[in-house]
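See below for the structure under consideration.
A single protein chain has been omitted; all remaining protein chains appear in their positions.
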Amino acid sequence: MSTTPPIAIVEESIPNERQRRRGERTTRIRGNRPGFVVYAVLAVVFISAAFPLWWSFVIGSGDASSLRERPWWPGGNFLANALAVVSNPAVNFWAALWNSIYSSFLIAASVVITSTLAGWAFAKLRFLGGPALLAFVVATMAVPQQLGVVPLYILFSDLGWTGSIGAIIMPALTSAFGVFWMTQYLRQAVPNELIEAARVDGATMIRTFWTVGVPAARPAAAMLFLFIFVGAWNNFFWPFIVLDRQNPTLPVALSLLQSNYFVDYSIVLAGVVLATVPLLLLFIFAGRQLVSGIMAGAVKG
Amino acid sequence: MRTSRRTIAATIAGAATLALVVTGCSAGGGDTSDEPVTLTLATFNDFGYTDELLAEFTAETGITVIHNKAATSNDARANYFQKLGNSGLADVEAVEIDWFTEAMQYSDLLAPVADDLKGRWLDWKEAAATDAAGNLIAYGTDIGPQGICYRSDLFAAAGLPTDRADVAKLFDGDWDNFFTIGAQYTATTGKPFIDSANSVLQGIVNQYELAYEDTDGSIIATTNPDIEAAYKAVVEKAIPISAYSGQWSEDWFASMASGEFAAMLCPGWMLGVISGNAPDVTGWDIADAFPGGGGNWGGSYLTVPANGAHVKEAAELAAWLTSPETQLKAFTNAGTFPSQVDALASDELAGATNEYFNNAPTGTILTDRANAITVATFKGPKYFQFHDALQNAVTRVFDGLEDEQTSWNNWVTEVSAF
Partner (left out) sequence: MSTATAKSPKQVRVVSFSHRMSRWDLKLSPYLYISPFFLMFLVVGLFPIIFTAVISFQDWDLVRGSGKFVGFDQYIWILQQPHFWTALRNTFSIFLLSTIPQLLLAIFIAAMLDRNIRAKTFWRMGVLLPFVVAPVAVGLIFNVVFADNFGLVNGFLTDIGLPAIQWHKEPFWSHVAIATMVNYRWTGYNTLILLASMQAVNREYYEAATVDGAGRFRQFLYITLPSLRPTLIFVVITSTIGGLQIFDEPRVFDQFGRGGAGQQWLTITLYLYDIGWGQWNFGRAAAMAWILFVIILLIGLLNLLITRTLVRDEGTRVVKLSRRERKELAR
């Protein structure tokens, strides 16, 4: 053999399939339920993490003076405030909601797919220029992003895309962060021997990816989806520049509520709560994926 | 530069089309000539251009107007210059006076105002919007003539007069007179007299003909004795009687209701800030006086980008919005004080009162204050930067970070690098 094998050489011995199955059972054996201290720590973390949402609801259910008076419990105006947001014709709430949902979804889906494919190649396949390309991708993350808005606007202006949702989807369809994350995760989560075994069985590369890589990547992919979706959902700077009020995303639409010398924060935060609800729904869905995915990924390999 | 940009864009267009198919979105198309014209209008904060007002324009002309609002003037500024040289600006774009001078550098990219409209606005408002070629390139909306807002209850407690006319008489004088009254108040009550030191800096600088740049474009910031005098006055006399260094912080907003200070420099648009943030406080009033004569703070223009799709109709809209009649309605809606000569002379304005401010005749008072304005400070393209840095210098002294001289020296070093 004069050429380097395209698949990374197995450097470590890995328990065979039967032993791995046994590992699944032992997961539960090992996991004797932890004590009170763990729950206490987690409760503290949870309370501080949930506080802004709670606080947004408290202020959002009050009136214009709530921010100043700092109440601890909700008032009775939430529905009225929410209605003020939704029914404000200038805010264009429903159009914004739909734009946010489908643009964030497309962005997150595209990032997950492209990152998983590329991450699999970088982590588990050996090819000429691979490490260099990966290093290059990671290095591009080090270029400050604020400036990117200038050339991107020029580009989309020349293309005539300004004002369309495509202009916020296009630049976000891939993510260097996503590729790096998938690479590092798959490096760890998939034993090289497994791929070797699949190849010895005569599986094609794409089949190996499908039967070994994809299941292993599931928890990481669910998380990446969540991160990218939330990031796209809350992104303001670029959508604000490139979109206009006829066709906004939620943050752009809601920014209108702050466009006066005097800002009624009870309405603003009612809008914030409304904009967060879809994310919480996503959490419930993605959270399940994450948990079941982790178990499946770790065992089936 | 431009060629290479286009080439890259063209190369990319192919890939972009692919992605367009993939994502299933369509690019925004241009309107066809058969359809009725739809115009876009972009403003920020509150210009008083309500939907009802814009509906009147539609009823008159058949042209639909879509109103885009930015949250802040700074957002609008970023948006404006990002798009001015490309495309994507609204048909009519609002520009605030603070960054208007920057827009003046690109006056060739803006459609000039029709000659027959010249003379509609106050002289100084028009002069500031006339470029080197003599073209008027912007439609004035509002101005910010300043009076003095005061808390009559706090004035009474400190032994100062409370009646509007008496207070106006009290402040009838120069800045030193103002500082003396402030020092007395602070000595009597132990509390700050005014809200912020930098509002005083603004008040003084806005009364100079020249500030940081000369009309020929040369930089005079560090050599202009007026600026050094303004800095000195603010640091030595305004800081000791000020509650805050600058405005718009959370503490500052909260303090309007708490009675932490007794007076503020007050352009028309500030009235809404006060009444909105201290709705339960009674006792705010406004006096027809300003130290050292008249002074203008803020105000805006409308511009029509020359590369828009409907420049003619856009000019029509801008002219309509800045007509005396429309601007008076805007004043009623949002307190934006008109910059049109005819509007200033109107009975409607003269009759305007403000219930929150003890039923003060704000129309008459602000008209008087507008008439007292004799100079418009020349603001060059870098005005914003110079002034901002000088405000920082005042803040450094206010915060006790640096002494008067050190802070001044640091400002000189900083602005020399511009």
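List of remarks:
For reference, chains read A and B in written order, and residue numbers begin at 1 within each chain.
Here, a residue touches a chain if its C-beta (ideal position, glycine included) is under 8 Å from a C-beta of that chain, and two chains touch if they have at least 3 such contacts.
This structure is a prediction, so every number in the text was calculated from the model and none was measured.
For the options A:Ala82, A:Ile165, A:Val179 or A:Ala197, the residue in contact with the chain missing from this view is A:Val179. From the options B:Asp123, B:Asp163 or B:Asp251, the residue with contact to the chain not on display is B:Asp251. Between the chain not shown and the residues A:Phe78, A:Phe209, A:Phe225 or A:Phe240, the one that touches is A:Phe209. The missing chain, though absent from the display, is touched by one residue of A:Met170, A:Val212, A:Leu243 or A:Ile267; that residue is A:Met170. Interface residues of subunit B with the unshown chain, by the touch rule above, are 1-2, 5, 8, 12, 15-16, 19, 78, 81-82, 84-86, 102, 105-106, 109, 245-251, 254-255, 382, 384-385, 388, 391-396, 399-402, 413-414, 417-418.
Interface with the hidden chain, as seen from subunit A, comprises residues 6-7, 11-15, 19-20, 22-24, 26-34, 38-39, 41-42, 45-46, 48-53, 55-56, 67, 70, 110, 113-115, 117-118, 120-122, 125-127, 130, 133, 137-148, 150-152, 154-155, 170-174, 176-177, 179-181, 184-185, 187-189, 201-207, 209, 216, 219-220, 223, 226-227, 230, 233-234, 236, 251, 254, 258, 265, 268-269, 272, 275-276, 279-280, 283-284, 286-288, 290-291, 294-295, 297-298.
Please note the rule applied: only the chains that are shown with their structure count from here on.
Residues 5-6, 8-9, 12-13, 16, 19-20, 23, 25-28, 30, 40, 44-46, 51, 66-72, 75, 78-79, 82-83, 86-88, 90, 253-254, 257, 269, 272-273, 275-277, 279-280 of subunit B touch subunit A in their complex. On subunit A, the positions that touch subunit B within their shared complex are 64-65, 68, 89-90, 106, 110, 149-150, 153-155, 157-166, 169-170, 173, 240-242, 244-247, 255-256, 258-262.
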